[in-house]
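Worksheet: the structure to be examined is printed underneath.
Here the complex is missing one protein chain, while the rest keep their positions.
The letters A and B name the chains in turn, as written, and every chain counts its residues from 1.
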Amino acid sequence: MLPFRKSRGVGRLITAGALGDPLFQWFSTVVAFGVIGLLVVITVILSLAASESIRAFGLGFLTGAVWNPVPPLVFGSLPFVYGTLVTSALALLFGVPISIGIAIFLSELSPPWLRIPLTYVVELLAAVPSVVYGLWGIFVLGPVMRASVEPVVQGIFGFLPIFQGNPIGTDKFTAGVILAIMIIPTISAVSREALLAVPENQREAALSLGATRWETTRLAVLRYARAGIFGAVILGLGRAVGETMAVTMTIGNRNAISVSLFDQGQTIASWIANNFLNATDPLELSALIELGLVLMLMSLVINIFARLMLGRVLRRGEGSA
Amino acid sequence: MNLGAFFCVVIALIPLGSLLFEATVRGIRSISPGFFALTTANGGIGNAIQGTLILIGLTAAIALPVGILTGIYLAEYGKNRVGAAIRFFVDVMTQIPSIVVGIFAFSLLLELGAIGIVSSRLVFSTTTGVIALSTIMIPFVARTSEEALRLVPISTRESALALGIPRYRAILRVVLPSASSAVITGALLGIARVGGETAPLLMTCLGSGYWFEGLDQPCESLPHTIYVFALGPDSALNQAAWGASLILVLMMLGIAIASRVVIRLRAGTR
Partner (left out) sequence: MERLHRASGPRRTWIVAAVVAVVAILVAIAALAGLFNPSPVQKTSLLGSGATFPYPLITKWSSAYFNETGGRVQVNYQGIGSGAGIQAITAKTVDFAGSDAPLNPSERAAAPGLLHIPETIGAVTAAYNVASLSSGLNLTGHVLGEIFLGKITTWNHANISALNPGVSLPSSTITVVHRSDSSGTTFVWTSYLRLENPGWDPRLVGKSINWPVGIGASANAGVAGKILTTPDSIGYVELAYTVQNSMKVADVRNPVGNFISPTLASVAAAAASAPALPSPDGDWNNVTILNAAGATSYPIASFTYLLVYKQLNTVGTSMTQAKAQALVDFLWWGVHDPGGQQYSAGLVYPPLPATVVTLDEQAIRSITFNGQTLHS
């Protein structure tokens, strides 16, 4: 196939690039701007729809603890923000150590023949849809939590307020554990890249000073990759905050702030999923969309923060025209 | 420490193993020819599979060209401040939670219906679902395509241009094919991601117990069926949810494996 073809007139101008180049550049630019236009449309539509609620409640929306759909209509997002923060914190608490362990194993310790299959398998965790995790949470993890794990935890730590109450397996604790499982692939993959980006001379220098394998990893590699790992954790947090289905199927759907992890709760995403079609009053629909904007902003801030951390680590690719 | 790190791997694999095990054991019991031939109204998932295929087919048809073109723009023409801004905003779009995309699509169609441009009845339809899923897939494919194109060495571009072919031809006939495996992988991953989404479909496609009725009618989908079947009291439907999950996970796995195969094919013939 030859790049030049016999052509006439406009066709020739296009194939010769005089017309084709600017045309193609213009076309791809228009499409790219169109995609941003879509973002503008999203922002405009959601902001307009939420404006009624924003005007009605102002900043009180963020601090209000009551969601009351009957007159007097009062909508506050605090129980949902609380639920989101608690379940995400749990997800990080359980997910981060495991993810970093996996990242260390895959980048530093694993024998080569095990590395690639194991990487694929960990990635498989990310391929499972959220609703399937929810299904597993209802019928497998929930009963295990109720029958075994939560009573044991309550037995040991029951003096703490966060482990009091009646554990039934459908609660913030279970939701947090499932979220932890779901964010492990994200955090471990990005952490692994951060660890791989550590120059070999760092390890060599530590080893030459007589450090053991573990000391090398801890002092030379982990410390160097600190920013990247932190960025990975924040990315995982961003993912946890937006997770909907697995959470709504395991958290118990209770719009109240309670201290105990064994109590039911509600996150922003699960409340919107549950209640969005139910809002009979236009103000409630507006409030739900405002809640969606709050979630979007949370996610955005978290991810910008993560990318700042990861900027140096993830920038790669040699070919730029 | 070796043991500790390995232990972490094992802990992470336990839920995955349990999930795949349960999905297989519980799901296999539902699998029968009838399972695929019957609609969800009769305990099967045929219309759900059909709905998911149509949704991801239409979404891919829209999102792949738009996303790849945007990726080309970002990689080839986006080296300036404008390109950096667009890249930033495309990144922002990839981070929008899928439930928010769902309420956007719903609100958009509701607004259009209220103004009178379309019928309000279109709010709950396949079209709205495709709009939502495309909004998720386009920025994802744009970023993966851009990353893929960036991996192509400068030398490839330079040698093409040195031979005198126009830039756009260099991109389409030389650079894009070189990056094809990564671009295809990104496309496949985007399709897998969108195929498993439930939240945006709750308020757009709604659901249906019938075979696909049209782009202006609600439609069923595999993730939505799993959600509905899982929550009900009927143990036969709970089991059908496991069967549907097995099918869905197999589809996701199939796509993940396909993308690996594509990379291997590409790498193997280099």
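We take it that contacts are C-beta pairs under 8 Å (C-beta built on N, C-alpha and C of every residue); 3 or more make two chains touch, one makes a residue touch a chain.
Nothing here was measured: the structure is a model prediction, and the numbers come from that model.
Considering the full assembly, B:214 is the residue among B:4, B:17 or B:214 that touches the omitted chain. Contact with the chain that does not appear here is found for just one residue of A:188, A:253 or A:267, A:253. Screening A:121, A:149, A:168 or A:207 for touch with the missing chain picks out A:168. Within chain A, the residues in touch with the undisplayed chain are 1-3, 66-71, 138-139, 142-143, 166, 168-170, 252-256, 264, 266, 274-275, 277-282, 285. Of the residues in chain B, those that touch the hidden partner chain are 41, 46, 50, 53-54, 57-58, 60-61, 110, 113, 118-124, 159-160, 163, 173-174, 177-178, 180-181, 184, 206-214, 216-218, 231-234, 238, 258, 261-262, 265-266, 268-270.
Everything that follows uses one rule, which is that only the chains that are shown with their structure count from here on.
Separating the CA-averaged centres of chain A and chain B is a span of 17 Å.
Against chain A, in their complex, chain B makes its touches with residues 1-2, 4-9, 11-13, 15-16, 18-19, 22-23, 26, 66, 69-70, 72-79, 86, 89-93, 95-104, 106-108, 111, 135, 138-139, 142, 147, 149-157, 163, 165-169, 171-173, 175, 192, 195-199, 202-203, 223, 226-227, 230-231, 238, 241-242, 245, 248-249, 252-253, 255-256, 260. Of all residues in chain A, those touching chain B in their complex are 3-4, 15-18, 20-21, 23-25, 27-29, 31-36, 38-39, 41-42, 45-46, 48-49, 97-102, 104-106, 108-109, 118, 120-125, 127-136, 138-141, 181, 184, 188, 213-214, 217, 238, 241-242, 244-245, 249, 269, 272-273, 276-277, 288-289, 292-293, 295-296, 299-300, 303, 307, 316-321.
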